[in-house]
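Note that one protein chain of the assembly has been removed; the remaining protein chains are unaltered in position.
Residue numbering begins at 1 within each chain, and the chains themselves are lettered A and B in the order written.
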Amino acid sequence: MSDLSTARRTVPLAAAGWHLLLIALSLVTVFPLLWAILTSFKPANEVFDLAPVSAHPTIANYTDVLTRWPAGELVGRTAVMATGVAAGQLVIAVLAAFALAHARRRARSVVLLLTTLSLAIPPQALIVPQFLLAARLGWLNTEAGLIVPQLGSSALAVLVLLQHVEALPPSLTAAARLEGARPHEVLWHVVLPGLRPAIAALGVLVFITTWNEYLWPLLITPDSLHTTVQVGLAQFETAEGINYGGLLAAATLTSLPIVVVYFAASRRITDAFLTSGLR
Amino acid sequence: MTVHGTSRTTTRSGWGYLAPLLVALGLWIYGPALVTLALSFSDWRLTDDPTWSGLDNVRALLGDGDFIRSALQTMLYALGLLPFATVVPLGIATMLWMRPGRSALIYRSLLFLPVMIAPVSGAVAWRFLLNPLQGLLTRMLEAAGLPPVDLLGSPSTALLTIVVITAARVTAFNMLLYGAALSGLDRRLLEAARLERASTWETMRFVVLPQLVRPTIVLALLSLVLAGQWTFTNVAVLTQGGPDHTTDSVYYRIYTLGFGFFQIGQASAAAMLVLVALAVVGAAVLLVQRGRRYE
């Protein structure tokens, strides 16, 4: 940290200014979320008060949400979807990345082009046929309907893992082949161990992204009591209008696991992106 | 860059490994894309079978004021989000990179928060804060003696509000990408600059930023293309395209046409038009890039 200390010696004022600016930005960013959380602890009649913390903090909103709203079921279903999509995309991506890294130039270029291009197509251009296909397969309101169509978005995972596979020393796969390893053995014994950090990071990333997905679950599981958390939140209204205390409690409850997961895995995610050369 | 020399025995198994990806892409991306293309030339309301209608859908869309308006508004979204996709995250990421340390880590985590919060949760929080009757904003204005504002409900302010709400997430995500680009830079550049007695600002301007020109261009273009996407969830949850269609984007329009009015043909045609527009932009980008190489 030598340059850091020298910089501080020469321009202490600039350092303070830097801190101030970043604190300000952080506050602006965090503020809505913070306010939402604080509000979730307020009783219904104080929800709109200016005071950040209520004089009578309560967890009634939370108990309300947990009892009257199918929070468990929604969270459970969302977790199943997110895990399924993450696992599915990872399997697809590992196999594809391995094949592409060892493929002949032309085949590789074609498949890479198809993969990259798929990222550029806006989902709204595809949802109608996707929905029709899923419905025809009988997947409306099912886990299969939630998971399988989202496996078409594996492109990003493929590209990231491909970079990681190609970053492995080619002599390793050569050595394994010389030892008599067949392709699936090369993949299992040599390539996969080297991909572990990338797979972990990608898994977390895909999990989080899928957890946050709104449009597709909205279409395939429209029943707000048997859908995912995001759709359920968006439709959180009762006959009396929106119970904001409850709504914010629900939003907090369903966001917290993800934030925790993210903080636990943040280092891995940035490392995976770095090695993948996303510059 | 092939890792092996050609080995005929592994080629067959290679395609086997690619099969899951190709099937997934075929069934859920390219198949649907082709179907959308076909449907864009048809008239289908889901009640009977689709009938061929040629370019009627395109004509209808181009004559539809709401659609034209949504297209223009999509471009406004793109322009509005552009600084939040480039300049702002660039500045923050650079600042954090030039002064690493524990505090930088804390700021980075805090500023990254919007990405971790589900878009719906964020939208819901904003709906609460901006509630015209009792939301925090109204209350604060009241306390200051000012009249309440309905940011999301006024045609004049709704779009801008959506831009601002979406901005936090965009900035946070692009901050990560810039951070990744910066981490590839040699820190010795900073030391060399210090030896030349460059100030922090000068270092930033002459040493660091020039290295980030390429990712900036990429991100700028990406934001132009994806802006409409980023705003989708916020529009869907908060304004549903209103008030008076002022927050409508092409993407939301496609959604309403398809799943609101069940005008499948028109929805597909609209999607095709968007794809064509994106392709044109993409081609223009490639041409510009190729031209730049000869400078």
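In this section, contacts are C-beta pairs under 8 Å (C-beta built on N, C-alpha and C of every residue); 3 or more make two chains touch, one makes a residue touch a chain.
The definition used in the following text is that contacts and distances are computed from a predicted model.
Asks: Under which of the names "Oxidoreductase", "Cell division topological specificity factor", "ABC transporter ATP-binding protein" or "Cytochrome c oxidase subunit IIa family protein" is the non-displayed chain listed in UniProt?
Replies: Missing chain, per its UniProt entry: "ABC transporter ATP-binding protein".
Asks: In the whole complex, not just what's shown, which of A:175, A:225 or A:260 touches the removed chain?
Replies: If we include the chain that is not displayed, A:175 is the one touching it.
Asks: Could you list which residues of chain A touch the chain missing from the display?
Replies: The list for chain A reads 169, 171-172, 174-182, 185, 189-190, 193-194.
The rule we apply is simple: only the chains that are shown with their structure count from here on.
Asks: Between chain A and chain B, what is the separation of their C-alpha centroids in Å?
Replies: 16
Asks: Over in the complex, which chain A residues touch chain B? Could you list them?
Replies: It comes out as residues 1, 3-4, 6-7, 11, 14-15, 18-19, 21-23, 25-26, 29-30, 32-33, 35-36, 39, 47-50, 91-93, 95-96, 98-105, 107-108, 111, 114-115, 118, 120-130, 132-133, 148-149, 151-155, 158, 166, 170, 173-174, 177, 183-184, 208, 211-212, 214-215, 218-219, 229-231, 233-234, 236, 242, 244, 247-248, 251-252, 254-255, 258-259, 262-263, 266, 270, 273-274, 278-279.
Asks: Spell out the part of chain B that touches chain A in their complex, as residue ranges.
Replies: 1-4, 6, 10-11, 13-15, 17-18, 20-22, 24-25, 27-33, 35-36, 39, 92, 95-96, 99-101, 103, 107, 109-114, 116-129, 131, 134-136, 139-140, 143, 168, 172, 176-177, 179-181, 183-184, 187, 190-191, 194, 199-200, 215, 225, 228-229, 232-233, 236-237, 251, 254-255, 258-259, 264, 267-268, 271-272, 274-275, 278, 282
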